[in-house]
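Just one protein chain is left out here, and the rest sit where they should.
Going in written order, the chains are labelled A, B and C, and every chain counts its residues from 1.
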């Protein structure tokens, strides 16, 4: 039982990272039906911006905010330069472009900062809280991750449900043409979606830096794919789905590591993906759409 | 108010509109009728900026809006209630109405118009927190109309408001259209239900295979054999 | 006019290939071709096999698979176990590797058939990763360290004839009624189905054929480079193969071959600037997609007629019969 609760806590903090990245995937997919493979690399850039800021002596929050702003701009630039022209193109062309952007960010990262692993400054000296006579350990870093994730999720819910741009995003993702008839500028709305999704990924990047201390230019690939799995599990295009999917995936992986072997972790994640795709392709929270004949 | 001259629109290789011209005066109800596939919806989509014409002019209050971005056209005061309502199903009635006023900044005016919509469609007020997708067909049609009115349009385009509705509801919708018009909004109405449309319009155009084949005062056209022919063939 | 196997252009082509084979063989024997060129020549061949095999799935049949490296891994590991641990001859090991991969293709193909587009892509990516993780967890094949000391059986004879055979087999399949059935699925699945094409059957066939040759390429790879690790066959490898196919033009074997050659050569040139290499590579990818989303060749193929036309155009002839009389 102790292993279970310990892994649950570890899983929730890992899952928070997945959830933050998954949100961006799901929002972008919801609005332009694109699997943005470069999204994991935006997360990597976010980690490096956070790394730069904290090594300059910035505090955690300013570094987090800077990273989110930089990546929001990066996300918009990527959309305008690489994806916008391809909105009517075959899906495979867009997907390949996304893979290209992903490679580009990684290799530019290597060129700019080198391939070696960097150690993130110790912004939070680790404090361990012992629960149940030391049977379960929670670190302050884990708490920071979970709290920041929950706060960002609440902020996102607020933006999506209460603000004008959020309503525009939902309208465009449901029916872009009807949204145009409302006077909504679809291009700007898509840009905003990329900006918000990328900012969330950047936050995840900074949090991972704080949590694991180590970052490198290829760090975005696996979490990116896993976060996509999380988005699919939750129902791609569905925002709460991505959140729940991310947390679930984190917990499942932690439990596999705790009870089995961490070597099997990735296989379990992808097996889960395939099972969900085959059994309920719309995900846990999604609804099915069918092709018109 | 609206003058369309020699509009040509293509879908890929298909020549969908072949030189459509029509005119709507301020304060009128004008109807555009015709069989399926005649090009009525294409005409409306082109007016709203969803399709770009290859040739031709669309003068709205003297300004050429052909090929203009859709949101700019809405801003000028030309709104559309699309075919099949296309309400935002997973958003509430209130949110749908708010989206109708997307481009407006005058909070007081928006509130006032919202009240007006609720007076006109009391059922929407009862269902204000409900998701639009859970409304009945007739209620969705009302929501779509209310949503378009929220932009305070000068010209309202209605695409098949009677589609899929029971006859009693159709009558209700049509009397509301008359009321909206009486309150000062000019209306261009597309209908399959030709008799109904002709009974409330002042002027009518009949379309066939991408062209206007007949036009005139609505009450004259209502008596004409030609209309029946346009629908049911020679 | 009946098209026959032993037509003049076919014989000429065969002669040309044999000449290339013989000259290269002599070059390798005599040392005119050094190890560096040899390495890249072999890589080109392996990449051609990988590219045309993925083209069967992605290009011809229009199914979106991005886990091709997984099949390659099965071929590599399967064949290496056969020669290293069980002492089988290389030929048998090649067959086992390819058939093993084909079986995996069958297993992947059947459940994923219900999926389309992006979802299928992600599922195949997942399968590729699962295959990798499974291999990683099998101690018998070395786990993360992989297998080392595989005998270098892959020589010029094997690789040349197997590459030619792969291209020929896939081309012959493609230009038959069975290949057309696959292309029909790509072009319009619903129309294909209502025209009597059993789409399930042909999707599975495409996956199986594609996986078979990916396995073959894996086996050749393992027996050339002495050593294989699970990381060799990650999704980066899958993406590499995908890039060959998409850049060349989905559905064009000629395009796949040309881009496999071109990109392998480009990689070799950029070897010394490893860091820059990937930047250029990725930019190239993005630019081609923006400028020519259908790939360099689209779905067009090399044909003798096409060459003849091109020759006419370049030499200023063939302005059409109308012009000929006007000149007279």
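Criterion: a residue touches a chain if its C-beta (ideal position, glycine included) is under 8 Å from a C-beta of that chain, and two chains touch if they have at least 3 such contacts.
Everything that follows uses one rule, which is that contacts and distances are computed from a predicted model.
You can't see one chain of this complex, but its UniProt record names it "Amino acid/amide ABC transporter ATP-binding protein 1 (HAAT family)", from the set "Heme exporter protein C", "Amino acid/amide ABC transporter ATP-binding protein 1 (HAAT family)", "NADH-quinone oxidoreductase subunit K" or "Dihydroorotate dehydrogenase B (NAD(+)), electron transfer subunit".
Looking at C:146, C:234 or C:251, the residue that reaches the missing chain in the full complex is C:251.
Checked against the full complex, the one of B:37, B:109 or B:122 touching the unshown chain is B:37. Across the entire complex, the residue among C:102, C:147, C:197 or C:228 in touch with the chain not shown is C:197. In the full complex, the hidden chain is touched by chain C at residues 2-5, 169, 172-173, 176-181, 183-184, 187-188, 190-199, 205, 251, 298-299. Of the residues in chain B, those that touch the hidden partner chain are 11, 13-16, 35-37, 160, 162-164, 167, 170-171, 175, 191-199, 209, 222, 227-228, 231-234.
Keep this in mind: only the chains that are shown with their structure count from here on.
If touching chains are joined by edges, the resulting network of the protein chains shown is an open path. Taking each chain's centre as the mean of its C-alpha atoms, the one that lies farthest from the centre of chain A is B. The geometric centre of chain B is 54 Å away from that of chain C, both derived from CA atoms.
Inter-chain centre distance (chain A to chain B, centres taken as mean C-alpha positions): 42 Å. Residues 33, 35, 82, 85-86, 89-97, 99-104, 106-108, 110-111, 115, 221, 225, 228-229, 232, 261, 263-264, 266-267, 270-271, 273-274, 277-278, 281, 291, 293 of chain A are the ones that touch chain C when the two sit in their complex.
For chain B in complex with chain A, the touching residues are 48-50, 69-71, 74-75, 79-80, 82, 86-91, 95, 98-100, 102-103, 147-148, 151.
By the touch criterion given at the top, residues 164, 167-168, 170-171, 174-175, 177-185 of chain A touch chain B in their complex.
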